[in-house]
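Pasting a structure below so you can have a look.
As you look at this complex, bear in mind that one protein chain is not there, while each of the others sits in place.
Entry: subunit A
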Amino acid sequence: MQLVCPAGNLPALKAAVRQGADAVYVGFRDDTNARHFAGLNMDDKQFDAAVAHIRQHQRKLYVAVNTYPQPKGWERWQRAVDRAADFGVDALIAADPGVLGYARQRHPQLALHLSVQGSATHAAALAFYAERYDIRRAVLPRVLSLAQVRQVAAASPVPIEVFGFGSLCIMAEGRCHLSSYITGESPNLCGVCSPAKAVRWSEDAQGLSARLSEVLIDRYTPEEPAGYPTLCKGRFLVGGKRFHALEEPTSLDTLDLLPELAAIGVEAVKIEGRQRSPAYVEQVTRVWRAALDAHQVAPQRFRVQEEWRQVLAGLSEGSQTTLGAYHRSWQ
């Protein structure tokens, strides 16, 4: 199984390469990708350096152009596809049928991967993209149980990539407008969720309040750890009860499932987190490389080491991890 790691800048890319990523995925510095955060992603010069570094170490470079263009910005997405092709990247990760159609027609040699934002959860949806755009791989949304991943992989016309570790979207990717409902900006159109510019912290007698566009997402007592107010991970009232009505702050961690994912024939495991620091990428990549290597050497004896678990837990939201939808009881 290939290990696909995130990089929001050149130091993160180098960290991923250093720790043994087989492939690194990046984005351009604009709203053509789903991590359009201030200070993140690469300009042309950095991109040149990234390509050179990847080639020198014989790894793969993937570029995400995976938001949905609006007519007014269409040329920006075309340009992003052209730039990716010109840089000679190993694959373009895209979701929009218009972008995929353009890439296939204009750059027949460019390998295309269907982004998780394409929301393809079964073989018939994958066939749509495979037949029209000759995609070489598809990233599955984090909504399927392990048994369902097995079924999809068996029937899929293309190899499958799944998420292994990182922040967890509780909603099917590409099918969530919660952020734009509250803030006006969504992952599909703007490449952001719960954008930082909409966040406001305040402290008063009731505690520390985290707001998004003035909507109270959560409120913390001094003893409670406060997290970024991603709106699906706040505490809300339902039926008079206050709780994490959608999801707790937690990260996906599937190390325990590695043997099953390998047995299913999953082609690649993706680490989420282009918005994370180089140090984060370095540590997560190191652990996953070690785990994949250990599994490769002796699949029957594979066991998750306590040190790996501790490192990943320390890097997780709310210091807790979950198997997410892979494990039916989470659903």
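One rule holds for everything that comes next: contacts are C-beta pairs under 8 Å (C-beta built on N, C-alpha and C of every residue); 3 or more make two chains touch, one makes a residue touch a chain; residues count from 1.
Quick note on the criterion: contacts and distances are computed from a predicted model.
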If you look up the hidden chain in UniProt, what protein name do you find among "Dihydroorotase", "Electron transfer flavoprotein subunit alpha", "Ubiquinone biosynthesis protein UbiV" or "Phosphate transport system permease protein PstA"? "Ubiquinone biosynthesis protein UbiV"
Of A:Asn188, A:Thr285 or A:Thr321, which residue touches the hidden chain? A:Asn188
Which residue, A:Val51, A:Ala85 or A:Ala123, contacts the hidden chain when the whole complex is considered? A:Ala123
In the complete complex, the non-displayed chain touches which residues of subunit A? 68-72, 74, 95-102, 117-125, 127-129, 131-132, 142-145, 148, 151, 170-172, 174-178, 180-184, 186, 188-189, 213, 215-219, 234-239, 241-242, 245-247, 325, 328-331
